[in-house]
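Remarks on the structure that follows.
All protein chains but one are shown in place.
We call the chains A and B, going by the order they appear; numbering starts again at 1 in every chain.
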Amino acid sequence: MQPDPTQPNTEATLSVRGLKKVYQTDGGDVEAVRNLTFDLRAGELACLVGPSGSGKTTLLKCISGLMAPTEGEVLLDGKRVTGPPKKMAVVFQEYGRSLFPWMRVRDNVELPLKNQGVPKGERDRLVDDALEAVGLSHVPRSYPWQLSGGMQQRVAIARAIAYQPEVLLMDEPFAAVDAQTRADLEDLIRVVWKKLGVTVLFVTHDIDESVYLGERVIILSSSPTVIQEDIQIDLPADRDQLNTRSLPRFTELRHHVYEQIQLAKKGHRPAAASAGETPVKGQRAG
Amino acid sequence: MRTARNIGYILGLPVLLVLVWWVSTLGSVNFFVPKPADLVETFGEVWFGDRFFSDVLPSLGRLVVGVAVAILIGVVGGVLIGSVRWLRSLLEPTLEFFRAIPPPVLVPVLMLLMGITDSMKVMVIISGCVWPVLLNTIEGVRAVDPVLSDSAHTYGISGWARVRYLVLPSASPQIMAGVRQSLSLGLILMVISEMFASSSGLGFTIVQFQRSFAIPEMWSGIVVLGLLGVAMSFIFQWAERNILRWYHGQKEVENAA
Partner (left out) sequence: MSSETLAAGGAAPSVERQRRKAGKGAAKQLLGILGIIGFLATWELIPRLGLIDERFLPPASEVIAALVVDFGLTAFWVAVGETMKAWFLGLLMAVAAAVLLGFIIGSSEFLRKATNSTIEFLRPIPSVALIPLAVLLFGVKIESSLLLIVYASFWQVLIQVLYGVADVDMVANNTARTYGLGRMARIRYVVFPTALPYLMTGVRLAAAVALVLAITAELVIGSPGLGREIALAQSGGAISGMYALVLATGLIGVLINMLMRQIEKRILGWHSSIRSEVIV
C-alpha cells in the first residue's frame, strides 16, 4: 500500500497529505514532523508506532484539528480539517485530565451529546450502550477520580463511542495503565472496532501493542518525522492475548517492526523521504 | 465511646476557657470584664427586641446584597477578562493596584461621592469585596487544564457550553477561595461603614455602647459580631463542601496515592 501524495485516495475516510509541523521554541525552530502522507480507508484499524519523540502526539493533534499544520493538510471525507470535526473523537493518554472531575461518569459520557442537542431519549440510549460496551454499566453515579486508571480510560472510551464518530483517534491511551488492564483494554478496542465499524487510528510506542491491535502498522521515523514503513498485519481477525501473541507470524511481524524502529532510532530514513534532505550530523547510519 | 471522645475534643477546651473566665471574675468587680452570667443576661435583653429589626436585620441585608453583587460582578468580569488574553494584559496591573488599596479607605471616599446613605454602605461592601473574586476568577480561568480543554474542543464544546461545563467548574475552587476572602472582608466593611458614618446598624450600636461606657452591652455586641462571623463561616463551608465535592474528593484520592 503505497499512496500517491498527489492523488487523494477517493475511498479514503482520512487523508493526511504532505503534513509538516514546525514548532517555534526558545531554542529556535524545531521541526517535529517533516512530511507525512497516508490514507485510512473507512473501517480500518491502523496503529501508528514510532520511537519516543517521533512527533506522534503532534501528528495526532494536527489530525484532530487541535493544531494547524505548518504545511500540508488533513482531509476527512474529502473535506479539509480546520478545527475539531464532528465526525471525530479523541481519547487522550492522560485520562485523569481528560475527564471532567466535577461530573459523574454518566454526565461525562453524556456531555458531548447534550452539547450537540441530541434528544434526551436517544442520549440515554447511546450513553447506556456505550457504558455497557466498555463494561461500566455499574458505576454511572461515580466520579471519575473514584475509579482506577483503567476504568477511567474506559469512561473516556465510552464517551468517544457514545459520540458515534466515524474516526476514533487514540493517543497512547494505555501508556499509563498497568500491564493486565492494558491487555483487557486492547481487547476492548478490537471488540468495539468490530462492532461499530469505526475507523481507528491508534498511536502507541509499544511495538507488541501495535502488531496485536492493528490491521496495519505505520512506522514513523525519528524526528523530524517521515513514514519509515507502512505494513499490513496479516494476522487472523479473531485475536486473543494468549494465542495470537504465540503465533510464529506475530513474532515475525513484531521482529520486523522492532528492527525498523531500531533503524529509525539510529537515524536511518527510507530512501524516498530522505531524497534531497540535508544530512543530520552524526546520524547517517545508512 | 468514640463519639463521646469526639464530643470531649469539641467541647473540652471551650468549657475549660469559660470555667477560667467564670472563676477569675467570681470575686472581682473588674469594670472591663463582665461576669459570664451578666453577659448572657445582657445579651438577651439587648439583642432580642426592637433592636433586632432596627439594627441587626438592615445591617445583614446590606451585607448580603453587597456581597452577592460583588460575587456576580467578580465572576462575570473574571470569566470575560480571563478568557481574552489581550484584555487580561491590559487590565491586570490596574486591577492589582485596586486590590492593593486597603478597602476601608473606600468608606470616606464613597461617603463623599454618595453621601451617608444605605446605597453608600452597600457600595462600600461591593467595591471592597469584588477584587478577591475578580482576580481569583481570572487566575482560575487562565489555569484550565490544557488536556481537558482539548477534550472539550474535540467534542465541539464551545461558547456558552464551554463556560458552563468547562471554565466555571474548573475555576470554581479558585472562585470559592475568592468568595471566602470576600465574605470576611464584607463583614469588616459592613461594621466599619456603620462605625464611621451612620446612625443605625450593628457597628453604630456597638460604638454607642462603648462611648456611653455600657460595658456588658458592648461586650454583647462583640459577641453578636463574633457569632455572625462564625455563622457565615459555617454557611460558607457548607456551601463550599457541596459545590466543590468533586474537588475535595479528587484531592483526597491524589493525596492517598
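We adopt the following convention: a contact is a pair of C-beta atoms (placed from the backbone, for glycine too) under 8 Å apart; a residue touches a chain by one contact, two chains touch by 3 or more.
These figures come from a predicted structure and were not determined experimentally.
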From B:83, B:200 or B:233, residue that would touch the chain that is not displayed: B:233
Residue among B:57, B:109, B:143 or B:239 that touches the chain left out of view: B:109
Touch criterion as defined above, residue of A:31, A:124 or A:208 at the omitted chain: A:31
On chain B, residues whose C-beta touches the chain left out of the figure: 9-14, 17, 32, 86, 89-94, 96-105, 107-109, 111-113, 184, 187-188, 191-192, 195-196, 203, 206-207, 209-210, 215, 218, 221-222, 225-226, 228-230, 232-233
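Everything below uses one rule, namely that only the chains that are shown with their structure count from here on.
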Chain A and chain B: spacing of chain centres that average the CA atoms, whole Å: 49
Touch list for chain A against partner chain B, complex: 61, 64-66, 83-84, 86, 88-90, 92, 94, 97-103, 111-112, 115-116, 143, 145-146, 159, 163
Of chain B, residues touching chain A in the complex: 145, 147-148, 150-151, 153-157, 161, 165-166, 169-170, 172, 246-247, 249-250, 253-254
